[in-house]
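Input: one structure, supplied below.
All protein chains of the complex are present and in place, except for one that has been dropped.
Up next, subunit A:
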């Protein structure tokens, strides 16, 4: 487990760096929604999720479900860094016969707990995992990330009702509020209104944090873990394409097949990250 914020920052930089390299290898993919969850993945896998590749089936492990399955590339970069599979495997994303499909598959990828991608379904499964663990008296946590666009799906709200009714304090849900869904801005397509108020109305403890701020995310998770009697929703104020300035500004950044101009900008971020990572390793 990574103890300091500096360690977590280094881990986040690594996840972003390898997510970009992985997407670059296939030449297209879900850039925007992968990049917006890099920081939360760094906090979770860097500090809170107790799971190791050599003990990956331990029933007392913490569970993670990426309900917004199109963020798979960021999860794969994280799982590679946690040594669930090799760097060579990482660059097979979406290639024929790969074990790393666009959307996570529990039967293909070591470390992936649940098959997701059909939006709304992962959060139900995460709720079932948390419910089963609570029934069996385990003290582990289940973490899930849902997308802001994903919350258009009614099934998510079914799952939230169930989680609150059964007082699943072992379920911590992150809402990646990156303000965009595939076709445009969430506020134009389906106004999300106030996620924090909505989640509170659904019986969750809920708060808004800066989704690029590792310390804030970490502190919110710590608060969630002290809570009893209700599940927690942590709304992450993020930017689609987070951490790559060029992509943050690009309007249509859900799924990108980069042009030469796009690639040149992405390469600049990769070079900067490489320098930062080299500097970090030399410290």
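Criterion: contacts are C-beta pairs under 8 Å (C-beta built on N, C-alpha and C of every residue); 3 or more make two chains touch, one makes a residue touch a chain; residues count from 1.
In the analysis below, contacts and distances are computed from a predicted model.
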item: Protein that the absent chain corresponds to, by UniProt name, given "NAD-dependent epimerase/dehydratase domain-containing protein", "Transketolase family protein", "Branched-chain amino acid ABC transporter permease" or "Pyruvate dehydrogenase E1 component alpha subunit"; value: "Transketolase family protein"
item: Identified contact with the non-displayed chain, of A:8, A:130 or A:196; value: A:130
item: Sole residue of A:115, A:178, A:253 or A:269 that reaches the chain not shown, by the stated touch rule; value: A:115
item: On subunit A, residues whose C-beta touches the chain left out of the figure; value: 59, 63, 105-107, 113-115, 117-118, 120-133, 135-136, 154-155, 158-159, 161-162, 165
